[in-house]
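Note that one protein chain is taken out, while the other chains of the complex remain in position.
So, chain A:
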Amino acid sequence: MTQASAPRRKVDRDEVFVEFTKSICPLCKTPVDAQVNIRDNKVYLRKRCRDHGQFEALVYGDAEEYLTSARFNKPGTIPLTFQTEVKDGCPSDCGLCPEHKQHACLGIIEVNTGCNLDCPICFADSGHQADGYSITHEQCELMLDAFVASEGEAEVVMFSGGEPTIHKHILDFIDLAQARPIKNVNLNTNGIRLATDRTFVAELGKRNQVPGRSVNIYLQFDGFEERTHLEIRGRDLRTFKQRALDNCAEAGLTVTLVAAVERGLNEHELGAIIEYGIDHPAVRSVAFQPVTHSGRHVEFDPLNRLTNPDVIRLINTQRPQWFQKGDFFPVPCCFPTCRSITYLLVDGDPGNRTVVPIPRLLNVEDYLDYVTNRVMPEAGIREPLEKLWSASAFMGTATTEEQLRATAEALDCADACGIDLPQAVKDLNDKAFMIVVQDFQDPYTLNVKQLMKCCVEEITPDGRLIPFCAYNSVGYREQVREQMSGVPIAPVVPNALPLADRLTTTPYGSKTVHAEEGESSS
């Protein structure tokens, strides 16, 4: 039988093309065109470098939410100053350049590169390194002044590193921040010094009492299993963490537990971290950050990485009696897919808690919809919700506590029910708990669309404000370290499975392009 030449059939693509954008080549960091596609209700970013080929990464684990959250995108606020000019376009002109869409909700100052740990996972590539740098008083002042010049009155500055608590002038730096119109200081730490130096903790506690100012602790806290500690931190730090928290409680310091979450390592410990945080008197919030595949990290599969919806699903699965889909809400000040937050009201005793996620009490989406709802009668609710669902919201700050109170007041029906809820909710203040899920971008996942509205900025010693994910992905971190230390720094490349045979290890443990690869492609 002869096959009469059957007409050739056209075939449909297996994905929905939703965005054309820009990214960078994860190997040479050259800006390249990129596309965002949806397959099986997941969102992927794909790009091609002329010299290094094609790369693809999972960027959001729930396509439906990726699309619907677009309307929770708040118009940005223009900062008072820009530090650079538009020349080569995003992400090469940081920053901030006049094309940037948002001011800095949070400024980060890395005071050093040195650390008293050598964690297998560290986006800053820090450790016991003799060839790094520490900033001086003058540099710190210049950085703080750059932040204030940009913000006017700034909400939060975070001191980070390296390990900021081993910088011998860290308390001076906090004083310098408090002497400026910067309301809150956050100290991002592994907790070793907090566990071992109670005088230091007391000094922090004292600064937390300064009127109109607060000092809060952002404590690295990845889980409870020995393996989690060894694989992420290289050391079993469980007793240190416990002691650090107890010392903070004693000094009246408010703590956020910050967990770096990696597939196959500690993704099963999220619920336990939340419960532990709720039970510990010093802890008022938890931040979950899928491991940023910048700097030093364990090998990962870009197509099977953790994204915000994946983390939220894990939380819901691990504490189903407390959480369900919809309890987390995307943050409108940055791109809504970058960060999701929920607030809880918690009552009862350990083991027998009543947990009320605030998004169940009111339709947050009706108030934070900037595209379809232009007029909302209850303006008194939108503003506090905006401040709560923001990158500058931290428990322990006066602003966040005030907005929680305002939200509770807005829920009131004083004329109808006669219960003075605001009064009652004042007693609730200790019962409010915050959970943040933030997926930072890396050289694989970077999408300039998100980057252009980033509101978390690294303040550099030369007084620039560089979006955190650009700083870690595009090569700015390497440039700053090289300038500050005088030691050449190799461009860092993600330790991604598909790149394995093209990478070699840097002196700090991160990966860079193999010399031959670099030559053959340049």
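One rule holds in what follows: contacts are C-beta pairs under 8 Å (C-beta built on N, C-alpha and C of every residue); 3 or more make two chains touch, one makes a residue touch a chain; residues count from 1.
Operating definition for what follows: contacts and distances are computed from a predicted model.
As stated in its UniProt record, the chain not included in the shown complex is "Methyltransferase type 11 domain-containing protein", which appears among "Methyltransferase type 11 domain-containing protein", "Leucine-binding protein domain-containing protein", "Integral membrane protein" or "ATP synthase subunit b".
From the options A:136, A:209 or A:363, the residue with contact to the chain not on display is A:363.
Residue A:431 is the one among A:103, A:193, A:387 or A:431 that touches the chain missing from this view. Think of the hidden chain as still there; on chain A it touches residues 324, 326, 345, 347, 354, 356-357, 360-363, 365-366, 369, 372-379, 411, 413, 415-419, 421, 424-425, 427-428, 431.
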